[in-house]
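Note that one protein chain is taken out, while the other chains of the complex remain in position.
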Amino acid sequence: MENRPLEYDYTVAKMFMLTTVLLGIVGMLVGVILAWELAFPAVNTFLGQGAAEYTNFSRLRPLHTDAVIFGFTLSGVFSTWYYVGQRVLKVSMAESKFLMILGKTHFWLYLVGVVAVVVSLLMGVTTSKEYAEFEWPIDIAIVIVWVLWGVSIFGLIGMRREKSLYISVWYYIATFLGIAMLYVFNNMEIPTYFASGGIGAWWHSVSAYAGTNDALVQWWYGHNAVAFGFTVPIVAMIYYFLPKESGQAVFSYKLSLLSFWGLMFVYLWAGGHHLLFSTVPDWMQTMGSVFSIVLILPSWGSAINMLLTMKGEWQQVASSPLIKFMVLASTFYMFSTLEGPIQAIKSVNAIAHFTDWIVGHVHDGVLGWVAFMIMASLFHMAPRVFKREIYSKSLMNTQFWIQTLGVVLYFTSMWIAGITQGMMWRAHDEFGNLAYSFIDTVTVLHPYYTIRAVGGTLYLIGMFLFAWNMYKTMTAGRRVEENELQNASPMAA
Amino acid sequence: MNKLTLAGIITAVVMLGATWLSVGGSKGGLNGDIVNMLAVAGAVALVIITVFVVIKYVRQMQDDTASGKLADENWDGIGEYKNELPAGWAFMLLGTMIWAMWYMLSGYPVNAYSQIGEYNEDSAAHAAKFEAKYASIEGDELVEMGESVFLAECKVCHGLSADGIDGKAADLNHRISKESVMHVIMNGANNMKTDFPGGMPMGLNYSFADEAELNKLVDYVVAGLPADDKEGAQLFEKGTCNSCHGANGEGMAYAGPKINSFDVATVSSVLKDGKKGAIGTMPAFSRLNAKQIEAVSAYIASLSK
Partner (left out) sequence: MFHWLEKHPFFFAVGVFVTIAFAGLIEIVPNFAQASQPVIGTKPYTTLELAGRHVYIKNSCNACHSQLVRPFKAETDRYGDYSLSGEYAFDRPFLWGSKRTGPDLLRVGNYRTTDWHENHMKDPASVVPGSIMPAYTWLYTNEADIDTAYAEQVTVKNVFSVPYNTPLPMKDGSKETVALADTLEGAQASALEEAKLVVADMKSKDIQDAVAAGKIPEIVALIAYMNSLK
């Protein structure tokens, strides 16, 4: 047993790969629709007046955010966990019937949750809290899905042959714990149907917190949902897939260590930067700003660690589109984790908050970092789980450049739009009156909204190329042997 | 210069140039506003730092080689070097930690700042600056100031040209429409409670012999009570309108507003209390200051001249 290579079982990983691709396309398609709706409001009725209730910007917006976060990103996290976990712990899922059944239940229940979410958001069943829109029945389903994943993580860890945990596993554990804690507290809500003795809609609930308190809990959650959804598990991915694909050893254990514990410690304190100039006490706001600045370092630590892992390996970056995705991802990670802290400075936030500059910040993070990293991970996994060569390297290259152009158009246009709008809101004229009515500050954004929509469309086209390439890999790629799969992924021209 | 550095500089310049064009094109631009300046400084820092840091690491990928002692462990073929922390990073981490403690505890004591205090200072400074200026604003300049208030506050309801957007609000290019006059005569009105506490009684239409006579009176009022319309003037007396609005509709203090054209006093009265009439409801505008009300009133008065 010890000397024979393990047969890893990728059944569950494959299932989640499928939802990653599928929900990625759905979520980003909705994002593209949103972008065109803001540029050309007539798009709000693209399925006709009768369907406008379900296709207008505001009904679709939560569907976009939840589809890309809880659909695309989470599927990516689960899928990579079921792949990476086995390999760095050196155990196969096949060794435990219990874990196999658990993993499959995890997937199917997750899928039920996804369907429930889509239906309920389209119907307008939402609690309005950003990234926590779901009503209590779905909350319960999510908690169960989460617990199943937790059991699966710790079950696999319990069986491990590798005594000490690899860096990626630290980050997966943190993802599990962080989201568990945050989600439960932010979703404390009371079902009104039961509390009123059976009146009204059974799914409706009311938040356990009111006003400023509700805001505090929500942004403690919201900020850290970004941390434990868009940062921590994605860092887990890059720590495995970049060294593995490039065949390079991680630059520095010490840097990994300090970055990890630094991130864990600092992230939680920075949530106050979503509430600057609100009604929460000044000291909490200041604390949010100050810790945001400190946060640059633990964030950059991981990015630098990865870039230095590629020290002297420029020829790999130049020749492999897969490595390109990952190197650009860590660059965008650095960019957004510098941009965030700058936006957390009070005077900057006075301009940036409520504007498109924030949306720009969000998307250079999610498009340039999160989505790039997830797609790169799936590209690396595909030859291993399907035992086939990646169908087309040139398609991958094309996808890389189209999507890079897409991200650049997205964040540059939103950056300009946000700063412009923020300044116009503040402007007084020579008489001391407001210089602009609100609508003046909306109509100036039209060109930028259009550019963003074009950028988003390019990115979506890239997603289709990605899906096509994955599909062809699965069905038509050349079959490969285990020994071709050590490091650099085999890909056909 | 190296190609990479050049590309970096071009990126930074294009980003900042485009932002500058967009912002500079808006009235005000940086506007001497410290907040605007800090935001732009932040944006500049963001681009420049990112570009140069990335260049630094790309250089290392191009020119350096990996080295160091490997740790004993290895996971799925992935090794780890036991390299020291990059000095710059470690130094900055320590530095920001110390700075944070200092800032929170003593450097800029957390409780010394109050956002409301800052707001009060800003508002006072704004008021001081413009109150001195207000005294000298009159005549055409007052109308111009009024237009700026109108465009920021009123155009959402009254439209860009103050025409009321197809009857959705009052057309301010004329004192009043036929429907509105008819409406107050039949229903009375008591909106401008501050300046005309008694209001206008309902049912004044019964003072007139028939529909035709009533129509004549209304036409007379809508036309702005022209001096050469003797018949209209008679009817105006017959309906006792003059007892409140004055013989030629010039208005009388406490009794009735000026109805032959808009003047500052009438519009100010509307802004004070709002107005519900035949067309709809006009909100009160208490958040405008006295000079702004005077100015926007002057602007509206100027429209129907």
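Every chain is named by a letter (A and B) in the order it is written, and numbering of its residues begins at 1.
To be clear about the criterion, a contact is a pair of C-beta atoms (placed from the backbone, for glycine too) under 8 Å apart; a residue touches a chain by one contact, two chains touch by 3 or more.
This is a predicted model, so every value here is computed, not measured.
Interface note: of A:V147, A:A201 or A:A476, the residue touching the hidden chain in the full complex is A:A201.
Contact with the undisplayed chain is limited, among B:A87, B:I116, B:A135 or B:A290, to B:I116. Shown as candidates are A:T11, A:T192 or A:T398; the residue that touches the absent chain is A:T192. Set against the missing chain, the residues A:D9, A:E37 or A:E389 yield one that touches it, A:E37.
Considering the whole complex, the residue from A:W170, A:Y183 or A:W300 that touches the absent chain is A:W170.
Among A:G271, A:G340, A:G365 or A:G462, only A:G271 touches the chain left out of the display.
Listed for chain A, the residues touching the missing chain in the whole complex are 37-38, 41, 44-45, 49, 52-53, 56-59, 61-62, 124-130, 154, 157, 163-165, 170, 173-174, 177-178, 181, 185, 190, 192-193, 195-197, 199-201, 204, 206-218, 220, 224, 257, 261, 264-265, 267-269, 271-272, 274, 277-281, 284, 287, 350, 353-355, 358-359, 425-428, 433-434, 438-439, 442-443, 449. Take chain B: the residues that touch the chain left off the picture are 115-116, 118-119, 122-123, 126, 153, 156-157, 160, 165, 168-169, 276, 279-287.
Quick note on the criterion: only the chains that are shown with their structure count from here on.
Those residues of chain A that touch chain B in the complex are listed here as 87-88, 90, 162, 164, 166, 240, 243-244, 248-256, 258, 262, 277, 282-283, 285-287, 290-291, 293-294, 296-298, 300-301, 304, 307-314, 317, 327, 331, 334-335, 338-339, 342-343, 345, 347-348, 350-352, 412, 415-417, 419-420, 422-424, 426-429, 431-437, 439, 444, 486-487.
On the chain B side of its complex with chain A, the touching residues are 15, 18-19, 22-23, 26-31, 33-36, 38-40, 42-43, 45-46, 49-50, 53-54, 57-58, 60-66, 68, 70-71, 73, 75-86, 89-90, 92-93, 96-97, 99-100, 103-104, 110-111, 113-115, 126, 129-130, 133, 137, 145, 148-149, 151-153, 155-156, 292, 295.
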